[in-house]
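Sending over a structure as structure tokens; questions will come in a sec.
Only a single protein chain was left out; the remaining protein chains are all shown in position.
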Amino acid sequence: MPDKTYKKIEIVGVSDESIEKAIENAHTKASQSIHNLRWFEVQEIRGNFVELDKPLYQVTLKVGFRLDEN
Amino acid sequence: MPDKTYKKIEIVGVSDESIEKAIENAHTKASQSIHNLRWFEVQEIRGNFVELDKPLYQVTLKVGFRLDEN
Amino acid sequence: MPDKTYKKIEIVGVSDESIEKAIENAHTKASQSIHNLRWFEVQEIRGNFVELDKPLYQVTLKVGFRLDEN
Amino acid sequence: MPDKTYKKIEIVGVSDESIEKAIENAHTKASQSIHNLRWFEVQEIRGNFVELDKPLYQVTLKVGFRLDEN
Amino acid sequence: MPDKTYKKIEIVGVSDESIEKAIENAHTKASQSIHNLRWFEVQEIRGNFVELDKPLYQVTLKVGFRLDEN
Amino acid sequence: MPDKTYKKIEIVGVSDESIEKAIENAHTKASQSIHNLRWFEVQEIRGNFVELDKPLYQVTLKVGFRLDEN
Amino acid sequence: MPDKTYKKIEIVGVSDESIEKAIENAHTKASQSIHNLRWFEVQEIRGNFVELDKPLYQVTLKVGFRLDEN
Amino acid sequence: MPDKTYKKIEIVGVSDESIEKAIENAHTKASQSIHNLRWFEVQEIRGNFVELDKPLYQVTLKVGFRLDEN
Amino acid sequence: MPDKTYKKIEIVGVSDESIEKAIENAHTKASQSIHNLRWFEVQEIRGNFVELDKPLYQVTLKVGFRLDEN
Amino acid sequence: MPDKTYKKIEIVGVSDESIEKAIENAHTKASQSIHNLRWFEVQEIRGNFVELDKPLYQVTLKVGFRLDEN
Amino acid sequence: MPDKTYKKIEIVGVSDESIEKAIENAHTKASQSIHNLRWFEVQEIRGNFVELDKPLYQVTLKVGFRLDEN
Partner (left out) sequence: MPDKTYKKIEIVGVSDESIEKAIENAHTKASQSIHNLRWFEVQEIRGNFVELDKPLYQVTLKVGFRLDEN
């Protein structure tokens, strides 16, 4: 069966620098337990003004990877 | 890197009492395997009239928690 | 506590035959690690025209199963 | 032909007590003319503050039942 | 039980004059079989350019009325 | 008044063969009580893995027909 | 800082004449307390059949204006 | 001009008891500065598990009232 | 191959008169380069209050036509 | 500049056989004027019961391709 | 009553630099009249190409704050 199957999980990356940095942080963290992350889909961009002087970005991503690639 | 990363999973709590009880049941069950559940977002409220004399509530939640908080 | 709790995960099944075959492939793969898959909800139907002469279907499903049924 | 067919109709239940009571009221009323109501899906929760001292809940449900089950 | 129950049905009104006229046509037609129509919610405004020299408006409405008001 | 009025109802067709067969089953059943079904709009594709060895497709359709075509 | 900031508020205009008249009524009323209304976005078109012989249109608008333009 | 104009604002009510109590709390608070609140529309039900032993409900409502009713 | 193929494009019609006039203006303009426009679907109704004393309607339509009908 | 740019257009494929065949028909037709179609996203599945004894499937796709790949 | 109530308002921040700068501009402006801004939710990212050589970002935010925190 040559057909592949993928799974998507939902991760929230956080950064006080930028939306892109929040996405990279989510990627870095998720990569520690999942190999072969393939793609992401931004679901939500939000944040708060509480802890820092400027916005703290919280970016929710769906992250896709191939199941059992081995 | 002080930035945190969170994960969201999707759980369906069930109760024949109330929507709130369904949410609490989902929380209780999810807490058995995940520590530090932080927040929830109700995705869907539905149910059936089949098994009981009154509605059986099925409440789909996204539940968020911090990854690797240790 | 007789109330049940379910979890939903998101899987992408792939097939160059049909949408139904992509759903079955996702089911077959997910069944290898999760018992008692109960239901699915189609989230997205997309695909590409790159690798094959005809569409390669990529069908994203939410798949639901009961937690700790034992 | 063993395949079943279902119909969904949209009902608005009302209660000044709770969201659950509004759902039950919709169920009770709909059961007077339709047998074998199977499931419901909450579409909208709204209400007004006009007639009573506290919220009057208006809960829109889709209610599903089997066609011609006889 | 003083609580009321409402039903919503979906009607498509048609007019080559205006969106409002299409809504009124839907109202007029639905009133022939249902008394006490209370409110409407526009779901979709579309139409075609085929039969007439100008747009033929097709307006989909949800129309709400009280069940068994007698 | 030459303007026509249409009604849409929501039907769930079921099949263990294919999505198309579920749509046809819904059509066949609805045609028993409604003449002149004109069009359909797929609202939801879901199903379960419980009763059969392969997916049981449950396809929710809005089905449109002309009111009082006589 | 040459960058401008805008605010959006949500207003429901009402008319028994037309959707356009409901939008104009919302505009007229909002203009009494807010200068420099710039744009609007229709959010919802609904209404009722209760008080008048024909539809009473209730059109929800988001209305945008510049903050502190002075 | 007999036509009325309404405004909607967005309020988040909070309660550790129930969704209904969160709605009532939002109502009570909003009533302190706005007279003649007429209706509400639930936009979002979410909450957290942080401060208390059970869910803290955060219910976002749109609340409608008539402008300048005097 | 008797099966037809259609294309949809997105057009924004503008009018200071009415929503219907904006739709007709979009139709007139699109007809200059595309023959056989078949149907439209209203995507968005918005506008501004800047250039004129009353609303300038901007109506976004999807417009469908048959490909290569010749 | 190594970065690529893509365009998406919206096509409606039609078939009285199956949803997959409608997608393939859209692909075949679009390929006559656009080279290098890369991917598709199903936007809508609808159809009618008018012209044939069984459903005529109308599947709206967004189809993506690379701009100026030469 | 220890329960808090929050309000959300909708602000459009503008910047020709970046999406993040538009969010910060909205924050800065809103902070001039509202203390204790807590969180934001990005609703829409759009902009124009008219006034400047590069995109002018217009980012619509919902901004939340606590009512009567005193």
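Letters are used for the chains, namely A, B, C, D, E, F, G, H, I, J and K, taken in the order the chains are written, and counting of residues starts over at 1 for each.
Here is the rule we go by: a contact is a pair of C-beta atoms (placed from the backbone, for glycine too) under 8 Å apart; a residue touches a chain by one contact, two chains touch by 3 or more.
Computed from a prediction, not measured in an experiment: that's the story for all the values here.
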{"item": "Which residue of K:I19, K:L37 or K:V63 touches the chain not shown here", "value": "K:I19"}
{"item": "Touching residues on chain K - with respect to the absent chain", "value": "18-19, 44-50, 54-55, 57"}
{"item": "In chain A, positions touching the absent partner", "value": "18-20, 23-24, 27, 37-42"}
{"item": "Residue numbers in chain J that touch the chain omitted from display", "value": "1, 3-9, 62, 64, 67-68"}
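In this text, only the chains that are shown with their structure count from here on.
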{"item": "Partner chains that chain D and chain G have in common", "value": "E, H"}
{"item": "Maximum centroid distance from chain B, chain identifier (CA atoms)", "value": "I"}
{"item": "Degree value of the rotation bringing chain C onto chain J, based on Cα positions, nearest 5", "value": "120"}
{"item": "Interface residue overlap between copies chain I and chain J, same or different (over half shared)", "value": "different"}
{"item": "Length of the line joining the C-alpha centres of chain H and chain J, rounded to whole Å", "value": "45"}
{"item": "Cα-centroid distance, chain E relative to chain F, in whole angstrom", "value": "21"}
{"item": "Shared interface positions of chain J, touching two or more other chains", "value": "18-19"}
{"item": "Contact pairs between chains, per stated definition", "value": "A-B, A-C, A-K, B-C, B-D, B-H, C-F, C-J, D-E, D-F, D-H, E-F, E-G, E-I, F-J, G-H, G-I, G-K, H-K, I-J"}
